[in-house]
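First comes the structure, then the notes that go with it.
Excluded from the complex is one protein chain; the other protein chains are retained at their positions.
A, B and C are the chain letters, set down in written order, and residue numbers restart from 1 in every chain.
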Amino acid sequence: MSNKKPLNVGIVGYGFMGRTHANAFRKVGNFFDLPFEPVMKAACGRDQAKLKEYADKWGWETTETDWRKLIERKDIDIIDICTPNDSHAEIAIAAAKAGKMVMCEKPLSMDGPQGEEMVRVIEETKVPNMVWYNYRRAPAVTLAKQLIDEGKLGRIFHYRAKFLQDWTINADLPQGGAGLWRLDAAAAGSGVTGDLLAHCIDTALWLNGRINDVTAMTETFVKERTHTGTGKVEKVGIDDACAFLARFDNGSLSTFESTRYARGHKALYTFEINGENASIAWDLHDLHRLQYFDYRDAGNVRGWRSIHVTDPDQPYMGNWWVPGLQIGYEHTFVHQVADFLSGIGSGKPAAPTFRDALETQYVCDAVLSSAQDGQWKKVKHAI
Amino acid sequence: MSNKKPLNVGIVGYGFMGRTHANAFRKVGNFFDLPFEPVMKAACGRDQAKLKEYADKWGWETTETDWRKLIERKDIDIIDICTPNDSHAEIAIAAAKAGKMVMCEKPLSMDGPQGEEMVRVIEETKVPNMVWYNYRRAPAVTLAKQLIDEGKLGRIFHYRAKFLQDWTINADLPQGGAGLWRLDAAAAGSGVTGDLLAHCIDTALWLNGRINDVTAMTETFVKERTHTGTGKVEKVGIDDACAFLARFDNGSLSTFESTRYARGHKALYTFEINGENASIAWDLHDLHRLQYFDYRDAGNVRGWRSIHVTDPDQPYMGNWWVPGLQIGYEHTFVHQVADFLSGIGSGKPAAPTFRDALETQYVCDAVLSSAQDGQWKKVKHAI
Amino acid sequence: MSNKKPLNVGIVGYGFMGRTHANAFRKVGNFFDLPFEPVMKAACGRDQAKLKEYADKWGWETTETDWRKLIERKDIDIIDICTPNDSHAEIAIAAAKAGKMVMCEKPLSMDGPQGEEMVRVIEETKVPNMVWYNYRRAPAVTLAKQLIDEGKLGRIFHYRAKFLQDWTINADLPQGGAGLWRLDAAAAGSGVTGDLLAHCIDTALWLNGRINDVTAMTETFVKERTHTGTGKVEKVGIDDACAFLARFDNGSLSTFESTRYARGHKALYTFEINGENASIAWDLHDLHRLQYFDYRDAGNVRGWRSIHVTDPDQPYMGNWWVPGLQIGYEHTFVHQVADFLSGIGSGKPAAPTFRDALETQYVCDAVLSSAQDGQWKKVKHAI
Partner (left out) sequence: MSNKKPLNVGIVGYGFMGRTHANAFRKVGNFFDLPFEPVMKAACGRDQAKLKEYADKWGWETTETDWRKLIERKDIDIIDICTPNDSHAEIAIAAAKAGKMVMCEKPLSMDGPQGEEMVRVIEETKVPNMVWYNYRRAPAVTLAKQLIDEGKLGRIFHYRAKFLQDWTINADLPQGGAGLWRLDAAAAGSGVTGDLLAHCIDTALWLNGRINDVTAMTETFVKERTHTGTGKVEKVGIDDACAFLARFDNGSLSTFESTRYARGHKALYTFEINGENASIAWDLHDLHRLQYFDYRDAGNVRGWRSIHVTDPDQPYMGNWWVPGLQIGYEHTFVHQVADFLSGIGSGKPAAPTFRDALETQYVCDAVLSSAQDGQWKKVKHAI
């Protein structure tokens, strides 16, 4: 890896996402030939003991307990943000102003206005930037994008997406704390909308274009939970479930749904798109497969094809193993790093950029607003 | 079959539903021990030649070309209505007033107010009555109902249903005429809402109780089609697709969707219900299976069970073959006849009655009304 | 049905197969336009009470308790044999000699030599004849045959078939008696070999041609069971499980397996055939689907297609309902009757004839013989 240009990464946050990102930085060079080599230079977090353990485990060369210090360091090229949602904006803006490239966990921001400010700064500073909507880079999802771009589907009639989980049915689960900040509205901004539907929306915008109008409903099934910060039983501020109807700019109709109360589904992100000539479906629980139906097949042998996306002529798969041998969840992050590094200075930055991610934020805002008053909402546009 | 009380059936209509009903009347006694024996006494339709062919093929003893004549006949006990939706009310009301039992194809009526009048008369005359929402009686669906009634699911969080087809994507298809009256708003009342969503709603009301509020959108993708009546290209009045969000009386959230533009799906009616302790899913394309997830299974071997509903201890299946040997679509109608005949005079009439079916009509009305103005609508209740 | 030539059927046996055949005779005219109309003239069995109940239920016009009497009757055109295997030969030979057409349940005979005698007589008398290997006529299986005949698969490398059940694991089940004569070697001839593998072999011969060589093993897991005839615990004479390797005349290699001890499988008959260019798989538990893989599909979207065989351009399906609405097990018998009736006098009799079925018998003989001494066996040929 010697003749590649090294880029020093400083990561902020060592939780679940800290692990997925570290793994991606560590592996990417083993599987992809890239112009740059990410160097795991510094990890940053507030709890010194946990930080140390994390840095040792993953091989981060140094540590910082104050992200501002990290940003000040001259030897850092990229700031990677893995903190809860409420600190994305502050860190990203400071990093961009310091001239660092910025990789930010999704969702971009707490809401659209905050995201606008982030986009304004990041575009002024012109630093390379990206948001970790990793599912775009499951090979089967990228293949879906290719098929759509080739025009295989024809006019699109329908798009539907769901992200179903069941891990918060237990009413004894607290809000806040390690791994549970997603239940705390102050840290997360929203519940399933920002956490799960944001993924569905990002993919949908990529595959099917702009969403113009939405009408939504949300629900909080467990109304009160103990807050780990205060130690008291407090009202739950997040949405446990959210469903919305949407109309895309291309005329297609759509349903979206997410919940953490769908017993039997651990992380069932699914989408389906129905075109005049062909349809596509995907499912995170079997992420290495793509379902494809082509009406142009001969009538007597027409059927949904279950494509095992592990061949070298399928996206990213030439870099991994041999046909039939599947990859998994973590690889989507490796692909994201590979594409980000390839995009630097190429004139074709890896998507989604901060601006792309702002569009998702606008859809979330419209959804949450509609859920408040029951009215259809126009979606503001960033792209 | 000699010591069973014969009941003479007069059927109105010889189209697709005329076949499914005739098959049901003809088979039911071979597989079910019942207090009554349906006798295929008379078939009625306007086209004498087609009527003759149909009656000969199925063994209807006599024919009539005027349904009023049929209703006047003393030897007819049951009037079975298989005509397009716009004539259900007139025939059913006349039949009830003549003291006939009435079996009516779904949907009950063109809309709620018309259905109310049908219910008023049928209940005044006290004749046994039933609407052919046949999918309740797919053994897997009946098993779902049993599991719910046993309390296996616990508190219900979500219900979702879809009915996806793709047969009207071709813009050259006319509206009206044999087999295509479903595209003609004057005959059908609505498009997918009354045709397909009505099935989804009927099952949902049965399995999950009342729907209180809905918000909906509809679309007509092909705006003009040749009308077979006028021979001219005319505006299409039906909804090609409809999706709605709903809140049930039991607090669960729901999405419903139907379309005839989902490439790759022939008649994909699916539903899923998520409870606190267990979930259930079903799919018309493999109607002999039920998917079941039970959280009380030991954690390491917990998974969705694919239940092949062909055992004698599963609903209706003791009357058919042996384990592993599946039945199909037509059997749902046989079950419906069996249950109707068993219900007569038992004090427990077979559901759905006209009143039950009116509830579905009210949901459809609310859905279509919401699709007009984009507002959430309260659903009127019949039950 | 008036201008069709009636053919009077006399059935021998009123057990499980008596029901499937009666249903087929009764339904076929409702769905198929045929030159002949089967008339359910007489049912024959030894137990007068059960016979009466069966005849009444299904509409057989008359009854006989001695099959010889039935054969003597002038008003009978077709003898349909549904008795246990040990009486097929005697009845079929007598019927043929009396000039009756003969339809015989599978397997044809107790063994090859007995089958040879049956073929000799039936061919001398030139009566139309057929053996009820019904699975050839599952629409998906017939579609498989069409694809093979069109040359879609190219050179064949592999054929594999299994028929897995689990209903005899219970050691308390007796041998012999109603529904259990299949456990009694005297009545059944063999266990799974004649009962289940015979189906697999019949299909294989039809789809893939002659089998030349086999090596086999069998096992009887439960060694003793109460015999319902003697009331005593007796040694079990049948094979509970049988597996064999085979080489086809076309050079392909094959594995066959059957058992009644495969927990979790009710009647899982599956086959798969791998060709140079395409492969096909089928499964009785979802008999309305065919799995098809075509290597000529574009590489990036290549996958197994799950074909829902319910379209009018797929075998038999134009006679039933509409796309997406599945048929089941019993329909394979309806198709068999339809094809038998169409074949009469056409010069193209419906297969499998007695001669075709004798070929299956020869394979079974070779398999059972190999299981005795562990040697590879050449298969004798009838076709």
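By definition in this document, contacts are C-beta pairs under 8 Å (C-beta built on N, C-alpha and C of every residue); 3 or more make two chains touch, one makes a residue touch a chain.
For clarity, every value in this text was computed on a predicted model and none was experimentally measured.
In the complete complex, the hidden chain is touched by one of A:287, A:344 or A:382, namely A:287.
Checked against the full complex, the candidates A:22, A:95, A:130 or A:197 give a single residue touching the omitted chain, namely A:22.
Within the complete assembly, C:293 is the residue of C:293, C:316 or C:362 that touches the hidden chain. Taking the whole complex into account, subunit A touches the unshown chain at residues 1-2, 16, 20, 22-23, 26-27, 29-30, 56-59, 165, 167, 265-268, 284-289, 308, 310-311, 320-331.
On the side of subunit C, touch with the chain left out of the figure occurs at residues 157-158, 160, 164, 166, 169, 215-217, 219, 221, 241, 243-245, 247, 251, 253-255, 257, 259, 261-265, 274-279, 293, 295, 304, 374-376. Think of the hidden chain as still there; on subunit B it touches residues 143, 146-147, 289-290, 292, 294, 297, 299-308, 311, 313-314.
Quick note on the criterion: only the chains that are shown with their structure count from here on.
Legend note: the chain whose CA centroid lies nearest the centroid of all displayed protein CA atoms is B. When you average the Cα atoms of each chain and compare centres, the chain farthest from subunit B turns out to be A. If you average the Cα atoms of subunit B and of subunit C, the two centres end up 36 Å apart. Subunit B has residues 265 in contact with two or more other chains.
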